[in-house]
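The structure under discussion appears below in the form of structure tokens.
Only a single protein chain was left out; the remaining protein chains are all shown in position.
Then we have chain A:
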Amino acid sequence: MRDLTKGNMGNGMLGALHRISGIFIKELIQMRRDKITFAMMLVLPVMQLILFGFAINMDPKHLPTKLQLEENTRFTRTIVAAMQNSGYFDFITTDESDGDPLVTGKAAFIVTIPVGFSKALINNQQPQILIEADATDPAAASNAIGNASTIINQALAHDLQRLNSQSSLKPAVDVVVHRAYNPEAITQYNIVPGLLGVILTMTSVMITAIAMTREAERGTMENLLSLPAKPVEVMLGKIFPYSIVGVVQTFVVLLAAYFLFEVPFTGSVLLLAIGVTVFVLANLALGFTFSTIARTQMEALQLTFFFFLPSILLSGFMFPFRGMPQWAQYIGELLPLTHFLRIVRGVMLKAAQIPDLVNEVYAIGAFMLFMCVVAILRYRTTLD
């Protein structure tokens, strides 16, 4: 006999439609209830559009350039004006005591016009201009370098025309480019040290965020809270084991960088050690903060991803930092990865010492302290 409780549409197309619509409605309801996932689906595309569409620029301009003018003539003035007008070079002044501006990252280029330049130019002796470029990120400097010679020679052509009518086949000025730190423009030299920061960000944030939400999800949080442990104690106890993981990861990446990718390692080991420590702690504290917001491990993962995406795009890991518009650079400056990349690239490629990059360490340290305070304030010893 037919089971009447199943209605008349147990089989066939109509039955299938009914069952599908049942599942469809249930999924819609659940999707709406799960606020973080819902936000993710709506916000993430917008975030990606803005970041990829506006922030990322493969032709970086307005690169900070230090001028070393050893003479001041109308030719040098023409050159400076032309370089500035090209939009690629923004001239800055730096103090000798601040250290080498290429190492500290204050300048992307140092342009030197030597004594006797103008005289040699008039005598058609093809004088040289030296451009030293920070080539740790080959992509960041390449367009400016590629166009420098044309910009300078075209600007001078007008001045020189009036001097001598003889047209020359060779350019008036020989622009000598010195690609510092990465003369062969090897992409791995830039990517591999950067990957250290990316790997540490991903795993450190995720691991603590999950470690705490797991307690909530499995019901062990209530037990943990009923035991005598203060918030700071719980946080430190949770963070330290994972900082060991961070140290191990660092060793693995550095060994691979050195032996597999032959990335040079020229700077202060101590600076890198300090940088890694502060950076890992900052990310672990952030993960802990995420765990006070997320209720489930899934939500913790989503929050991690929310943070991870701008970190990769705006830190200078994938795209030249100086190629981004000002607002994007400001956001980038807030991210610990941005500062860590400067440290790790500085140490590995630019022979940076502690004084050169101590400000980057401070920036990460400030982020870490802020996150620790937020995490402790948000962490509840009650189930409220």
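Simple rule for what comes next: contacts are C-beta pairs under 8 Å (C-beta built on N, C-alpha and C of every residue); 3 or more make two chains touch, one makes a residue touch a chain; residues count from 1.
Please note the rule applied: contacts and distances are computed from a predicted model.
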Name per UniProt, for the chain absent here [options: "Cell wall polymerase", "ABC transporter ATP-binding protein", "Ion-translocating oxidoreductase complex subunit C" or "Phenylacetate-CoA oxygenase subunit PaaC"]: "ABC transporter ATP-binding protein"
Candidates A:27, A:222 or A:333 - the one touching the absent chain: A:222
Which residue of A:19, A:32 or A:230 touches the chain not shown here: A:230
Residue ranges of chain A at the interface with the undisplayed chain: 218-223, 225-230, 381-384
